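Quick notes on the structure that follows.
Removed: one protein chain of the complex. Kept in place: all other protein chains.
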Amino acid sequence: MIDFLQTLIEYHIEEAASMILFGIGFSLLLLNRNLIKKIMGLNIMDTAVYLFLTAKGYVYGRMVPIMNSGITDPNAYTNPIPDGLVLTGIVVSVSVSAILLSLTIRLYDRYHTLDLDKIITEWRKEEDN
Amino acid sequence: MSRIRDNYENSRAAKFEAWLRGDYDPMSEGMEISVPKTDGSDDEIDPRAGLVISDALYDRHTNKALKRSGYVYRVLSVVLCLVMISVLLWMVQFLPKFGQPDNPANNEVSARYIEKGVEETGAVNFVTGMILDYRAFDTFGESCVLFIATICVQILLRIDKDDMTPATFRRRKESETDRLLEPKNDIILQRVSVVLVPFLFIFGIYIILNGHLSPGGGFSGGAVIGAGLILYLCSFGYKQTERFFTIRTFRIVSLVALITYCLAKSYSFYTGANHLESHIPLGTPGNILSSGLILVLNICVGSVVACTMYAFYTLFRKGDF
Partner (left out) sequence: MEFFRNFPFFSIMIAMFCGIVSSAVSGKSARRISLAMVTGVLVLSACTLVYVGDMGESVTYLMGHFPAPWGNEIRFGTLEAFLALYFSIIMLLSVLGGWSHVITDVEAGKENLFYVLIDMMMSSLLAMIYTNDLFTGYVFVEINTIAACGMIMIRQNGHGIVAAIRYMVMSLIGSGLFLIGLSLLYDITGHLLMVPAHEAIETVVAEGTYRVPLLVIISLMSVGMAIKSGLYPFHSWIPETYGYATPTASAVLSSLVSKGYIILLIKIFYRVIGMDVIVSSHILNALFIFGIVAMVMGSLHAIMQTDCRKMIAYSSVAQIGYIYMGIGLGTKAGMVAAIFHILTHAATKSLLFISAVGLYEVSDGRTDYNGLRNAAYRNRIAGIAFSVGALSMVGFPMLSGFISKYLFATAALERPHKMLLTLLALIISTVLNAVYFLRQVVTIYSGRPGESSSTSNFIKEAISESTFSNRFASIALILLNLFLGLFSEVVIELISRGLEIFA
């Protein structure tokens, strides 16, 4: 156990942090009844993935991947691929959050609550009556 | 006679016939999973008969089956989440170490993006070169995600002029009152935004135009411009903003930008796949007018994103432009 924690802290602290964040976001998205908190959970989850990706792209002592004074040696720059993936991922998560927020607005208009369980209960009532 | 009838009514055949007619459901008592039906099966012979099912059926405290299934669901979900976090954490120790140059991710792929990126794409910013040239299909997909998200938000929140259903009528009323509540004459806000908005626009345009030279690009620049538009709207109201930005502007700008993007990328994919010359000059790396299609694509993405951000704000606020 001590060994495990030691390797974790010494070599993998960023990844461990992103995994914990991912778990927090996942649990919020799955378990929290409040719609706004669900959306926050989604964003935390996505951000955790971005943190993981950027951490994997980083190499100690290297520059950001923008050409500086004509150097084109791959050993001088960090890995550009994860950065690109994060850029794409951010757009996806912005779009998805916008849709979820607008769904929330409409649901609040109709049921006057943000609690998904209450909304579903109300909805079952409407359906059965 | 009646005795025979009674016997028939209790027999399996009669129950089968009743079930065939849909009056009787043999499974409804045995299954706890169909949550609300445990003690309500009698009320549901005809859902359209206008029967009011008592609220107690839906109350977690009185309906035991509901309470139990909800409880089981929550416990299982908590266990699932905990198991997932611990497995992921345990797995992390077996991954390649952080920040080492010999990790599998630092292979020939990223090496080529850096070594030949400037020569092949003309973009000094390797990330831009990668997302808008090497992996441009992904990025086109990403713009489509944004486009379709706008479509979905419009479906949900847009209020059309000729639509007179009660729900939209109420929402239109609300949006009218929203206009009245606008901070029309907030001097501080107006003075600050008069100073800030031009700089925001210029800064956004700068980010878009320098996307291939420095950190930035279409999405970030577009977001800055969108923020400028929203600030202007907040301080001067819809009337002022509509002088230069209406739903028509939004439609035209995003349509033209997306179609340009689609056609430009199709051309580049087509020439690439068929090994044809693309005839698009790459220019001198480092200049504003360089890197071929990347600049055009950045401008397209930037204008789409700026419009989309503004559209999200107005749609959320009042369902109209």
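A and B label the chains in the order they appear, each numbered from 1.
Just so it is clear, a contact is a pair of C-beta atoms (placed from the backbone, for glycine too) under 8 Å apart; a residue touches a chain by one contact, two chains touch by 3 or more.
Keep in mind that this is a model prediction, so the values were computed, not measured.
Novice: Would you mind spotting which of B:78, B:91, B:192 or B:288 touches the chain that isn't drawn?
Specialist: Among B:78, B:91, B:192 or B:288, only B:91 touches the chain that is not shown.
Novice: By the contact criterion defined above, which parts of subunit A meet the unshown chain? Give residue numbers in ascending order.
Specialist: On the side of subunit A, residues 22, 25-26, 29-30, 35, 38, 42, 45-46, 48-49, 52-53, 56, 81-82, 85, 88-89, 92, 95-96, 99-100, 103-104, 106-107, 110-111, 116, 119-120, 123, 126-127 touch the unshown chain.
Novice: Which residues does subunit B use to touch the chain missing from this display?
Specialist: The missing chain touches subunit B at positions 19-22, 25, 27-28, 31, 33-34, 37, 44, 46-48, 87-88, 90-91, 94-96, 103-110, 112-113, 120, 133-138, 140-142, 144-145, 147-149, 151-152, 154-156, 158, 160, 162-163, 165, 167-168, 251, 255, 258-259, 262-263, 266, 268-274, 278.
One rule holds for everything that comes next: only the chains that are shown with their structure count from here on.
Novice: Averaged over CA atoms, how far is the centre of subunit A from the centre of subunit B? Could you give it in whole Å?
Specialist: 14
Novice: Along subunit A, where are the residues that touch subunit B in the complex?
Specialist: Against subunit B, the touching part of subunit A is residues 4, 7-8, 11-16, 19-20, 22-23, 26-27, 30-31, 55-60, 62, 64-67, 72-77, 79-84, 87-88, 90-92, 94-96, 98-99, 101-103, 105-106, 109, 117, 121, 124-125, 128-129.
Novice: Residues of subunit B touching subunit A in their complex?
Specialist: 36, 40, 43-44, 47, 50-53, 55, 58, 70, 74, 77-78, 80-81, 84-85, 88-90, 92-93, 95-101, 103, 105-106, 109-111, 113-118, 124-127, 130-131, 135, 138-139, 142-143, 145-146, 148-149, 152-153, 156-157, 167, 171, 214-215, 217, 219, 285, 312, 315-316
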